[in-house]
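Not every chain is included here, but those present sit where they belong.
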Amino acid sequence: MDSISTETKPGLIAGIRTSGAFHKLLAFSGLIALLVVFSLASPNFMQTQNVLAILQATSVNGVLAIAATLVIITGGIDLSVGTLMTFCAVIAGVILTFLGLPLPLGVLGAILAGTAAGLVSGTIIAKLKVPPFIATLGMMLILKGLSLVISGTRPIYFNDTPGFTQIAQGSLIGSIIPALPVPNGVLILFLVAAVISFILGKTALGRYTFALGSNEEAVRLSGVNVDRWKIAVYALAGSVCGVAGLLIASRLNSAQPALGQGYELDAIAAVVIGGTSLSGGRGTVLGTLIGALIISVLANGLRILSVAQEWQTVVTGCIIILAVYADILRRRNL
Amino acid sequence: QQYDIALISKGFQHQFWQAVKAGADKAAAELDVSVTFEGPDTEAQVDRQIDMLAAALARKPSAIGFAALDSQAATPLLEQAKAAGIPVVAFDSGVDSDIPLTTATTDNVAAAALAADKMAELIGGEGKVAVVAHDQTSRTGIDRVDGFVNRIKEAYPNIEVVSVQYGGGDQLQSTEITKSILLANPDLKGIFGANEGSAIGVANGATELGSKVVIIGFDSGAAQIKAITDGVMAGAITQNPVGIGYETVAAAVKALKGEALPPVIDTGFYFYDKSNMADPEIAAVLYQ
Amino acid sequence: MSALVEMVDIDKSFPGVRALNKAKFELLAGEVHALMGENGAGKSTLMKILSGVYQRDAGSILLDGQAVDIASPRQAQDMGIGIIHQELALMRDLTAAQNIFIGREPRRMGGLLLDEAALNAQAATIFASMNLKLDPRVQVGGLTIARQQMVEIAKALSYKSRVLIMDEPTAALNDAEINELFAIIGRLKAEGVGIVYISHKMDELKRIADRVTVMRDGEYVGTVPAATTPIETIISMMVGRTLSNETPAFPDVSAAPVALDVRGLRRGREIRDVSFSVRKGEILGLAGLMGAGRTEVARAIFGADPIEAGEVFVNGEQVRISAPQDAVRAGIGYLSEDRKHFGLATGLDVRNNIALASLSRFTGPAGVLRESAMRDTAQGYIRQLAIKTPSDSQEARLLSGGNQQKVVIAKWLLRDCEVLIFDEPTRGIDVGAKSEIYKLLNALAAQGRAIIVISSELPEILRLSHRIAVMCEGRLTGFLPGGASQEDIMRLATMRPSAVAETEPNRKTA
């Protein structure tokens, strides 16, 4: 049976299992179905501006979902992504507005704050053996409280750092190709996706991420320092949340300390809709991107159609189930 | 010894509630009483607020200030307070009960109707408008949406409210909602953002799309004030949150001292824009 | 010359279990040292202590005469001790090559990136040295147990250890693979590697072992030379008595009614037009090489996997089986070859695992379970099958491998099916228990049950089967009478399809 399947498989970007990547490409179909339906239902849907609005709306949740993907592949879960994002935004605010330091320091500070928080979560999970759900639930609350404390429960504005809004709202591409004013936030989302895809597919950290989720005990028995790698994964996820913090702060031109709780559910939903299993061991960044896009397209499309909000909720619930069910059917018939 | 006054509000993290808290703290400092201030995460969490009220009662405070999310739900506990001889002062919105000695509040329906009048004036009495509100079921959410929509219906037949959507007061979500409304209705003339988070979201969404739609906000805060200064937002309704907090504590202290109280302390609301923002009367009620 | 490894007076206790009591073991360089004992004797535990998985409670370990502490698997590796665990410890979502080199991946770009090409090439080299045809890039979760076992072996070999512990490496293997493994062991031995070999297959002792150490109930019994000690002596050391070895007599069942009739079963390349029948009171052996499709046929009959075509008759009546529950209702039971994934609810206790397929029998009014009846039943099987467990409320995962297997057998014995399919029923079971199970199967047949036994051990097939069906590449290649010769079976098992054009569309199996 093995000789049949020795056809060469191209190394796709998305990571470790090429057949998985192939599946993901097909998973576009659910997304495309949504796009087609909404395009037919409203002429406003497929306009460039709206498409950009959808992409922009995906950027924060997409980046958070990528962070969640990392942790979920290890078989863990991260409930703190939302409030960690806010915490990082607040740290950027402290550096840039309270201390008046230059922009690059703020960016660095936010990402390092995320990494540090991830290190703490990871250490609690790996060393103290606290289940990821509890450790990150605790971190979620701690970070939420700290954001309020540090900011003095006030938003911190970035009015004194003029370049700050450019991080998400400017358009590098647009300044080169004026016809394509893709906001930087979207660019950053794809950049993060590419980097994390690469790490997952090509580096030792990525390999151990999958290995941990697949069978942690086996990895340990193979003599690998499981704790160290697990902590590294959480730290990496934390730094990705730092990027999300910069994105949201830049979009709102402020660090809103009260924001963030509840974002974890959307992020995890994007991951699971994208085909990553919560039991770990498998998952792709591409799938997560598609999951995040499905969520934003749905929200945008239903609003464009001016569906009453209570019905929007009902329809969203149904479509999420259907989209995942369609994906399951497709895989079964493959 | 010092009076201990427990304020149970409808929210905590949002700027409006922090301004109320600031007013309460100011009164506490002036009147030399100690004040605690708590509220649930969202205005949907009626039962969490009840638990907070129960815990506050257990602490045996001298007086309680209470902004009910649902006044009926709180009745048994308020009766408990009355039985224990703890005076209760209502704030922000009324409590359907004779237990509170007074209510320090804003008339949200009238405030939103004023926003509708200003909107009609600014768009020339005709066209499409939309509302981005914070909450579909909370008292303030209902009152402001109803106040605005009903006023438009009654007084301005040529204006149509094409969309009312709710973003939970979350700036980012309100931004996305605003963008979709603008893209779905290219001929939209105006949007009313019914609380601070919604209003910032509306301003943000319009900026991101480069739209020149007329925006009327609610409450204040640095972002909204800046949006008005920059001309992104035409103006906003402000309540007097600092005043609400201050009056609540002051009324509680009066009650404790046995002084008489009026049934309602109307803390008022104002429309402000670039032109009158610096007026001392207005500047005093705006919070940064 | 001091021994390569010396373990002296090792004690180890688990809650409620004294697994090792002053256990002893000695390994010389260039020696294959077999470690024997009944299920639960403590073999795996002793070796887990040597490989850093468990910590000893007392005793000492000497490596080259030096006292050492082995605190972690990593440390054991660094000391040159490698182990193939009895329970497979693979990362199912990773490929074979990735599993083999986990923690030691070849790198490129100055160590920054993984060198996947080198990884696959190195794995391919190892596979080639094992004469194993396996794509290094295949995901191990989709492999059969046997192939997973081969991946484990490849992984252990890749460490190039001085001490190599093999805990029942051949339990899942077929003769051909076993021969390959023994060739490898021979080479390692020549290189001076010390090999600890744990197995319940007595015939293997004579073939490869130099010395044999026997354990019983966690204690050291003795060490004897393999070549000159009769098997019977070793067995009596293990079980503390001699086993009677009566030669089986095959009953004539040709007149008995047909209990199970399978017609035209097919699915893709795995099952190609399989038809056969089993009579009441008959034991049908299903033989074939690894990957011949025996498990697939059994699972298909049982409704565990879908089929494309085929009919199943039980006692002459056609039954429609689309899920295992249909099969069980029709009176068919199936004992899976992979107890860990398909047989045991490892988190449940022994009692509930035994009752799992028959819970309705213990359900009283309002769905309340009759716990005492369940307990009595479970304890009955614990006694009958000599399952070594502190109590029937011990979690199944804490039992030794062979005892877990017995629990699964008990589950199906309790269910009392007309037709029983046993897939590798004696995998990991000690000689004493094995002959108990043979007796049991014969008794079941004598009661009129129809039994299908799938086994990769030809002696087992030959000893048990009243009739033997042989498969090759998804096809039934022939039937043989009981007591046929090994050569006959091998001839049928390697009878590849005669230039039959592959008309079926290619299907992915991996």
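Each chain gets a letter, A, B and C, in the order it is written, and its residues are counted from 1.
Methods note: a residue touches a chain if its C-beta (ideal position, glycine included) is under 8 Å from a C-beta of that chain, and two chains touch if they have at least 3 such contacts.
Everything numeric here is computed off the predicted structure, so don't read it as measured data.
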Subunit stoichiometry in the structure file as a whole: A x2, B x1, C x1
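Please note the rule applied: only the chains that are shown with their structure count from here on.
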Graph class of chain-chain contacts, one of line, ring, star, complete, other: line
Geometric centre distance via CA averages, subunit C-subunit A, whole Å: 43
Inter-chain centre distance, subunit B versus subunit C - centres from mean C-alpha coordinates, in Å: 70
Chain centre separation in whole Å, for subunit B relative to subunit A (CA means): 33
Multi-partner residues of subunit C (each touching 2 or more other chains): none
Contact footprint of subunit A on subunit C as seen in their complex: 53, 72-74, 76-78, 85, 89-94, 98, 102-103, 105, 107, 112-114, 116, 133-135, 137-139, 155, 269, 291, 506, 508-510
Sites on subunit B touched by subunit A in the complex: 13-15, 18, 41, 136, 162-166, 170-172, 175-177, 179-181, 183-184, 186, 200, 204, 208-209, 221-223, 226, 288
Residues of subunit A touching subunit B in the complex: 42, 44, 47, 49-50, 53, 56-57, 60, 148, 153-155, 157, 159, 169, 183, 248, 251-254, 256-259, 261, 296, 299-300, 303-306, 309-310
